[in-house]
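Note that this complex is displayed minus one protein chain, with the remaining chains in position.
Just so it is clear, A, B and C label the chains in written order, and each chain counts residues from 1 on its own.
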Amino acid sequence: MTRPSDDQLLAVLVDMVAARTQARRLWNLQRQGRIGTVAPIDGHEATVAATAHALDPSQDWILPQYREPLALQRYGPEVLDHYMLYNVGHPDGSRLPESVRVAPLQISLATQIPHAVGLAWGMTLQDEAGVVVVFFGDGSSSEGDFHEAANLAGVLRAPVILLCMNNQWAISTPLHQQTAAASLADRAVGYGINGVTVDGNDAAAVFDAVDEARKRALAGQGPTLIEACVYRLGAHTTADDPTRYVPPEDLEAARRDDPIERLEKHLVELGLWDDEIRSAVETQALSRIDEATDAAEAHPLRAEALMDHCLSVDSPRMARQRLALLSEAEL
Amino acid sequence: MTRPSDDQLLAVLVDMVAARTQARRLWNLQRQGRIGTVAPIDGHEATVAATAHALDPSQDWILPQYREPLALQRYGPEVLDHYMLYNVGHPDGSRLPESVRVAPLQISLATQIPHAVGLAWGMTLQDEAGVVVVFFGDGSSSEGDFHEAANLAGVLRAPVILLCMNNQWAISTPLHQQTAAASLADRAVGYGINGVTVDGNDAAAVFDAVDEARKRALAGQGPTLIEACVYRLGAHTTADDPTRYVPPEDLEAARRDDPIERLEKHLVELGLWDDEIRSAVETQALSRIDEATDAAEAHPLRAEALMDHCLSVDSPRMARQRLALLSEAEL
Amino acid sequence: MSEIGSSVTGPSELTMLQAINEALHHEMARDERIVVLGEDVGRNGGVFRATEGLVEKFGEERVVDTPLAEGVIAGAAVGLAMAGLIPVAELQFLGFSYQAMHQIAGQVARLRYRTRSRFEPAITIRSPFGGGVRTPELHSDSLEGQLANIAGLKLVTPATAADAKGLLSSSIRDPDPVVFLEPLRGYRGIRGEVPSGEHLVPLGEARLAREGDDVVVIAWSYQVELACRVADALIDENLSVAVLDLRSLVPLDLAAIASVVDRCGRAVVVEEAVQTGGFAGEVVTTIVEECFWSLESPVVRVSGYDVPYPVGQLEDTYVPSEARIAAAVRRVLEVA
Partner (left out) sequence: MSEIGSSVTGPSELTMLQAINEALHHEMARDERIVVLGEDVGRNGGVFRATEGLVEKFGEERVVDTPLAEGVIAGAAVGLAMAGLIPVAELQFLGFSYQAMHQIAGQVARLRYRTRSRFEPAITIRSPFGGGVRTPELHSDSLEGQLANIAGLKLVTPATAADAKGLLSSSIRDPDPVVFLEPLRGYRGIRGEVPSGEHLVPLGEARLAREGDDVVVIAWSYQVELACRVADALIDENLSVAVLDLRSLVPLDLAAIASVVDRCGRAVVVEEAVQTGGFAGEVVTTIVEECFWSLESPVVRVSGYDVPYPVGQLEDTYVPSEARIAAAVRRVLEVA
């Protein structure tokens, strides 16, 4: 086990604080009607940021669900830029540059898990180093895709890390109605793969777990299912009203175990963190997201883009539709 | 645990021997072109027959995959009669009488598992006693349906028994390419349900396991996943050539553990079985299936039946199609 | 074909969503065998509140928040139907019916046929569909063309609040499996007077939403609303545009289609789906089969494009607009 260094933990905390700060900005942007529905990251920051820092962006892939982008700074500024393009409804939002080993958000839950297994498998077939981390929720773990993919990963010993963000909720459905399993990591045995549960509010523990799983994968020891236990501190999305179903006392308890506060405390003790640093990080995060938002809003788009990139070459019918679209633009 | 009585074991053996005898007849009928593709039961007899005998046909349901019907005599002669109708390609083959709590064969693998959970759930909602046993193969356990259904069953504590016939093969795919799991029963923990592995060639052990699972289910203690370990002694179906892929030594070893021989030996020791009884059972089984075959072949069918039972009332388009069909019959 | 819809509005006006909710309440109170299941249908009342108040009224046994797995929602519905219950399943968005398609197409639709009516698949699958409200990917897809090709299913979709109630009640009572498609844009965007208490609209009867003689626009779901606006606007140009609301795609009201096309001689079919393979093609073909000789000009379809439903900034380009429908109407009228 490689504990993260203090510097690494500091970098993780910076990303966590920035993510939460930016999440608040996103909420307001949505309320102002400047962006579409978004899913707040609150409560997921430690797991996502620490995972990213345990990986090597030059060779390891991340396949997100939809809640992660703000804490993936380690994978480059393009992640946020494209996330904002996505949020303003621009098709370039899901087109990250070739150099960035991050897949677009996945809306069809759990479908990204088979992709991750295929990608990891494809890398080994071509003797490429690297692992694939795929994020998915406790709710998504009920989908058949999770099962089929975990099972195939086991058979292939693919270098993939199945990272289940168990935040106790799938919209309004609490974990105990999602599954009777005592732990989601327990499912690993049914696929002959490694399974671990980690406190997802403990950035160092997550870093360790991912690092360990990554080393196993690179050593040909196959996949790991990591269950990161966290709590969804915010609404499911900007369209959701959690007060309808989240017991206030549970939320209260979860807030007392806030991953940011926990890591801050640790780094304050080490003399690496204080209010001043925090506010500098926040300021910087805000100007960064505001810049990205402005750029996204200014990003041009022709109506004809509707027809692009569906097939490599328009079918005859599409060619007519393209013409019709251009003339209809004049209607 | 209730060990089956000697009489019960004898009844199970009678059904097993009859099933195997009839399976051979089916093979020949297929070769003669009198019936369609069939999946031999060889190697599954103990598990299927013992399961049926551990159940109460007046209240417990069986949802088969496709290999089981010959060993379901306990559920009444209609099962064989309809199986033969099915084999001759008659639509009545999948329409068992209301009194018989057996669902039709399922060709779309694993889809019957969600049905079983829904049925068991529906029974409890209506305070009906009884359990549902659903058969499926090791191969089928890789489908998402297995996972989704097992998980839902756990949440609902539905009175269902998920009976996985692990016969080591899914057509040509051996278990180790199907899953890296050491045992399929290990998957139960991932759904918070009971899981057991049983030697599926040991009729008494299967009877016990099903009886126990049934009692738990009736007592409201929820579902059980039973993995019955057997070996597919025959071809996958009449369309398959297992010599392409089954290692002869494995098959040889499996044959030495034939479930029928094993139970015969036990009952011979008890003085309840001998060659004479066996040959009487065989003769009776053959005349029974020949009768059923003749009846099935004689079962009338109008071409117009094609249009029946699709919707409760023909749509206008279907009404036209029905007319067209009647006039096309004259083409 | 039934009467032209009344357009009375008044204090008892409901949104389509409220009308759906009323139907669910009414039916569940009427028949104890009805069980509502789906993701977030209980405590949360559905992500759009279509099932609001049901769990409080009918309890957690009859209104069940399932795990997040569409396949087993549809699959368990089959089992519930085998047990003699009447499941009303919600798929949170039609785009996720793909996750359940093996159960919907292979099982739900075939239970009756396979068992020659031993089991009665009185199953209703409700799902919002269609775009125009800036949802994420796969939340807006119109898949009725695909679903219509699955024999054994009925396919019903309301265009008014009153029909939403009346057709949903009929769907739940229907002994066949019904996929009931609720236009997302109509949930709050369509409102109208809705009969309180019992209200049934028979399945399989189209509705003449606007009388007219020059041309008929055939549509379903939210596109009926657009077609009516176009028809109303074109009155100023002295054009008499009929609008036929199909209401159910299966069974399809062949007689209503034939009668209005025979009268008008010209037709436009509107749908929001991908054009190739969409249900509009089935309607055009039906017209060719039923009343080719009445046609004075080729039928024109107004559809989405042959690309996946796009992201927000391209949505308005994708979905048929009033302008595109009006242009199509003019086009079929211009032809000699």
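We take it that contacts are C-beta pairs under 8 Å (C-beta built on N, C-alpha and C of every residue); 3 or more make two chains touch, one makes a residue touch a chain.
Because the structure is a prediction, the values reported are computed rather than measured.
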Touch with the missing chain holds, among C:Ile20, C:Val35 or C:Ile150, for C:Ile150
Sole touch to the unshown chain from C:Val36, C:Val179, C:Val274 or C:Leu333: residue C:Val274
By the document's definition of touch, the residue of B:Pro4, B:Pro57, B:Gly144 or B:Pro223 touching the omitted chain is B:Gly144
Per the whole complex, from A:Leu70, A:Val155, A:Leu267 or A:Val281 the residue touching the absent chain is A:Val155
Residues on subunit C facing the left-out chain by the touch rule are 95-96, 98-99, 101-102, 105-106, 109-110, 113-114, 137-138, 143, 145-152, 250, 252, 273-274, 276-282, 284-285, 288-289, 292-293, 295, 297-301, 305-308
Residue positions on subunit A contacting the omitted chain are 91-92, 94-98, 103-104, 108, 111, 113-123, 125-126, 128, 132, 144-145, 148-149, 151-152, 155, 308-312, 315-318, 320
Where subunit B meets the chain that is not shown, the residues are 36-37, 66, 86, 88-91, 93-94, 107-109, 139-140, 142-144, 170-173, 177-179, 239-240, 244-245, 301, 303, 305-307, 310, 315, 317-318, 321, 325, 328-329, 331
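Here, only the chains that are shown with their structure count from here on.
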Expressed in whole Å, how far the mean CA point of subunit A lies from that of subunit C is 35
Distance in whole angstrom between the CA centres of subunit B and subunit C is 40
Subunit A to subunit B, mean C-alpha position gap in Å, rounds to 44
Among subunit B residues, those touching two or more other chains are 144-145, 148, 151, 155
Residues of subunit C that touch two or more other chains sit at 66-67, 69, 71
